[in-house]
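A single protein chain has been omitted; all remaining protein chains appear in their positions.
By letter and in written order, the chains are A and B; residue numbering begins at 1 in each of them.
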Amino acid sequence: MKANLQKLIGTAVLGLAMFSQSLPAWAGQQIRPEVAIGPNYAYGSTVGARYSADTQQYIWCQFSPHNGPFVSCWARDKANKFYACFKFDASWATVVKSITDSSLITFGGDAAGSCDRLIVENHSSHLK
Amino acid sequence: MTEQKKGLWQTIAMVSIGLILGVGVFSWMTQLPPLPEQQAHTDPQNDQRLVKLEQAVMALTQAVQSNQAKAAQPEPTKVTAPANSDVSRSDLAQVIREEVRQAMAKESPEAQRAKEEAIAEAKILNSPENKAAYQSASSVVQTAVAAKRWTEEDKETFRTAFGQLTNNQRMELMNVLAPAINNGHVKVEVMGPLF
Partner (left out) sequence: MKVNLKKMLGLAALGMTLLTNTAPTWAGYKDNREVLREPVGINGVSGFYVTGSMVSARYSTDSNQNIGCTAYALGTYTWTACFATDKAGNSLVCGSSDPRWAEAVQSMTDSSFISFTVTDNDGDCKFVGVKSGSDLLR
């Protein structure tokens, strides 16, 4: 009798706990593309790359104040395709510094690796 | 008593296991966001060279006006004009020339940037790539305004052409597209940024 009562109370409490718990409804817009490499361009979200199923892809940019300032961007997709480009320009440093943990980065240039565009999107839809 | 104690220990052990499992599941389900960083926002500085230039101009003006006033007055006797006024006028003129030269050489960052943009714009404007990009971008904007919708395809076309435009051309197109979207005349059918 005692065991049954204990079981009953336990189940009741468990049920109550489960139904009163509101599960997180993450219904907001989500855009987290993985890294894609095209002819002389690359794009991808940092979150999409970091939390992808493979261990290959990455996308990042680097800024150095020396000799420039100097900006470089690098990307590799899951098929191991690679693209990188470089630029010596102070205004590009501002854009590189905009990159956060959840940015969507697009960059492109010529076959020699000279960048002609860098776009950094900081948008709620790119958050994890 | 022994059985009760045994039961009690078992209960404690089970709840502890449950708690540990709960911590593990909860940690796996949630992640803490990164700590925010605050960055400073710098303010523009006044150009003190312009202040010096202004002072030099005022001094020259005063010198010219005082010389004109002297010329209007009748001279009782012929007296050789003192060399000082000529020297001071030419000195002032030299100061002004020097200040203007220095001010033009050391422009404010904003003026330098505007100059660089104007040079870059002159290079790009009316090049074949720029003409094609402007044609494409303005066409997609006009079509979107007429159709009252901005689609993913519009976003891609506009984004592609965007890079080949000058800042003035971008602003010109923004001044057409943005009011249409902001006032609800064009319905946005894209997820995330519009271009």
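Following the convention adopted for this analysis, contacts are C-beta pairs under 8 Å (C-beta built on N, C-alpha and C of every residue); 3 or more make two chains touch, one makes a residue touch a chain.
Source: prediction; values computed, not measured.
Participant: Among B:Ile96, B:Leu125, B:Val145 or B:Ala178, choose the residue that contacts the chain missing from this document, as touch is defined above.
Facilitator: B:Ala178
Participant: Quickly run down the residues of chain A that touch the omitted chain.
Facilitator: Chain A touches the chain not shown through residues 3, 6-7, 10-11, 13-14, 17-18, 20-21, 24-30, 87, 89, 91-92, 94-95, 97-98, 100-102, 115-127.
Participant: In the full complex, which residues of chain B touch the absent chain?
Facilitator: Looking at chain B, the ones touching the missing chain are residues 10-11, 14-19, 21-23, 25-26, 32-39, 41-42, 113, 116-117, 120, 124, 162-163, 166-167, 170-171, 174-179, 181-184, 188, 191-195.
As a working rule, only the chains that are shown with their structure count from here on.
Participant: If you average the CA atoms of chain A and of chain B, how far apart do the two points sit, in angstrom?
Facilitator: 26
Participant: Show which residues of chain B lie in contact with chain A when the two form their complex.
Facilitator: 31, 33-34, 159, 163, 191-193
Participant: In the complex of these two chains, what residues of chain A are touching chain B?
Facilitator: 29, 31, 101, 116-117, 119, 121, 123, 125-126, 128
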